[in-house]
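Below is one structure. I have some questions about it.
The complex appears here without one of its protein chains, the remainder shown in place.
For clarity, chains are labelled A and B in written order, and residue numbers in each chain start from 1.
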Amino acid sequence: MRRVSSAELLSALVLLLPLLAVPWAFKPYTANVLAVYMIYGLLAMSLGLIWGGAGIMSFGQTAFFGIGAYAYGAIGLNLINRTQQTHTALLGGLAAAALLAAIVGYFMFYGRISDVYASIITMALTLVLFAFAVSTGGDEWVIGVARLGGFNGMFGQGESSQNIANFQIPPVTLWLPGMTEPFAFKINRESAAGYYLVLGVSVAVYVLTRALVRSRLGRVAVAIRENEPRVASLGYDTRFYKFALFTIAGAIAGLAGMLFAAWGRFVNPDRFGLAFAASTVVYVQLGGRASLLGGFVGAAIIGHLTSYLAEVVPFATIPPDAGPWITFLMEAGRRIVREAPLLVQGAVLVGVVLVLKDGVTPPLFRVLARHRRWGWWLLLPAVLVYFGHRVACQQADLCVF
Amino acid sequence: MPEPILEVSGLTKQFGGLRAVHLDLTIDAGELRCLIGPNGAGKSTFFRILSGGMRPDAGTVRFRGRDITGWDAFRVARLGMSIKFQVPSVLEELSVFENLHVAAEFRFGNRGGRRRAAEMLEVIGLTERADHPATWLSHGEKQWLEVGMASVGEPTLVLLDEPTAGMTVEEVKKTVRLLRRLNETATVIVVEHDMNFIRMIARRVTVMHQGEVFAEGSMEEIERNEGVRDIYLGKGAHYAVRR
Partner (left out) sequence: MSLDTAVIMVLEILNSITILVLLALGLALIFGMMRIVNLAQGEFFTVGAFTVLASTRYAHLPLWLGMLLAPLVVAGLGIAIERAIIRRLYGRPLDVMLATWGVSLLLIGLITVTFGAVTQGIPFALGNFSVGRYQYPEYRIVMTTVAAGLMLSVYLLFRYTAFGRRARATIANPDMASAAGINTPRMFMLTFGLGAGLAGAAGAIMAPIVGVVPTMGVLYIARAFITVVVGGPIVLLGTLSSASALGLIEALISRFPLFTIATAGHCTPPPCEISIGGSAFFGQIALLIFAILLLRLLPQGISGFWRQRQ
């Protein structure tokens, strides 16, 4: 056991080193993409915490993610022009997500609803929030200056000299005592602060969550997953432990949602949608729920795979003189590529359940733990070679694979 | 005059039309009481009601002077009653040490729980297997681990449901030693089928039959009782003559 987790910790460090150097080596595009993978990874980790930790399969982590994003957006839009910082928005988003998780958790766990029902209720919650967010397109749906905007997503509405002016959700902006001016975390040609913010938060939350898993709360949660009546008979109020872990996981998901809204400066109902909920479960399922890193690994693999598919199959226009079969095949190919995310997710869900029960990280870590001596001497150069190749590929178009 | 620690009166539980349990019973502090009876006598149901896993239809359970009827399992456990289930239900994927730690941590906190867990490992003789997942243990070792989990929190009353099921003679002897030691600090109620085991440990024996108390007394009295012999011979003579 202990060996495997040290393998996990070392892999985390090996992953971290290149990630620190990303903005320096790559175009801002790469930093942006990696930042969003990490945000999804954070969301997936919150699911891994509650699913791997206590055996509760929540389809609702995206609900807390979305609530965090919307609350951050609404408060941020209203306060940014007055206070020039987003401290309140950050606290508000976190509180909103944690509160929603606490309410849902209270009803589920203190109502003694079984685990399967808990999955159904969290899924219903997400779908209802989706329906709600979509139906807020009208002019009457505003919070202060923040318009909910229905399908179009959230934006702010202020009065300019001539007309109504729209503005975007603010990036994370700090203005602490002692600072001469506010500092905004953005990712662009000049600054990679936003990237480092996401990276820093991910590492911090990962470290804290690891500590949590090793604390009494985490140990009892695992025990509950193994045999809940037994743990109750030892004197633990299992309902409370599940409730607490669920609330913490909800808050982490909300944190990821806030980072997402601040990263894209945008949030729309898709965050509550089925496809997003599915992708989160797929990340954890593929990466493996036994390890907190699983979610990050899964997010990176799936993200890479879908963008790769979109690149590989060309969106060529169909020539007018093509025969009916060619036209049919090309049209079919295009449609398949357009639906690729859904098809890939569906296939991964079915495939992992049938073939690779615990995802990819546990066997990986087992191999690393068993062959510690030379495993690292192989892995480290591999990471360096891959990284060097990506740099060369990006900066000088020296792509080999 | 010892104080009663557990008073059960008029306790009734029905499944469908069948009355599974209907009994009155008093256990004094410091006792080591054996509960015997043929299959279906209601012993396991009785334990599940006592430990909060099941609500009775009627009757009351008083434990340490408090009415605990219908309490949640964890509250009963906090008041100092612990149980070893009939089917071994150790936490399979946790290590042996972690199993004991979780059981002890509740009362003694993290540090204290660690120390108690380590001590208990010695007592149940599983020190060498401390870091193995509990699922690797043999059947007998799982039973000892369960006894350890049930007693590491220093409960005042321990319910043990068939602690020697499936054990070899040597293993049974070790379990007897464990029980004697446990009984120095706690009241113990044991449900068993194995008469040899009961002869080794029992001072007072209660015979249950069809959910009710059928007879009560010392082992000699019980063994002389014609009625007891009848229900055993009628329903499952092999229990009495096993080994």
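To be clear about the criterion, a residue touches a chain if its C-beta (ideal position, glycine included) is under 8 Å from a C-beta of that chain, and two chains touch if they have at least 3 such contacts.
Values in this document were obtained by computation on a predicted structure and should not be read as measured data.
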Task: Chains still shown that are in contact with the chain withheld from the display - done: A
Task: Which residue of A:L16, A:A204 or A:V353 touches the chain not shown here - done: A:V353
Open item on the list: Using the touch definition from the top, which of A:L77, A:M123 or A:M154 touches the missing chain?
Closed with: A:M123
Task: Selected residue (touches chain absent from view) among A:N81, A:S135, A:N188 or A:S215 - done: A:S135
Open item on the list: From the list A:S11, A:N268, A:Q345 or A:T361, pick the residue that touches the absent chain.
Closed with: A:Q345
- [ ] Name every residue on chain A in touch with the hidden partner chain.
- [x] 57, 107, 110-113, 115-117, 119-121, 123-125, 127-128, 131-132, 135, 138-145, 147, 157, 164, 274-275, 278, 281, 285, 332, 335-336, 338-339, 342-343, 345-354, 357
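FYI, only the chains that are shown with their structure count from here on.
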Open item on the list: Need the CA-centroid distance for the pair chain A / chain B, whole Å please.
Closed with: 48
Task: Contact footprint of chain B on chain A as seen in their complex - done: 1-2, 216, 219-220, 222-223, 226-227, 229-238
Open item on the list: For the complex, give me every residue of chain B touching chain A.
Closed with: 51-53, 72-75, 77-78, 82-83, 85, 89-95, 98, 101-103, 105-107, 110, 131, 133, 149, 153
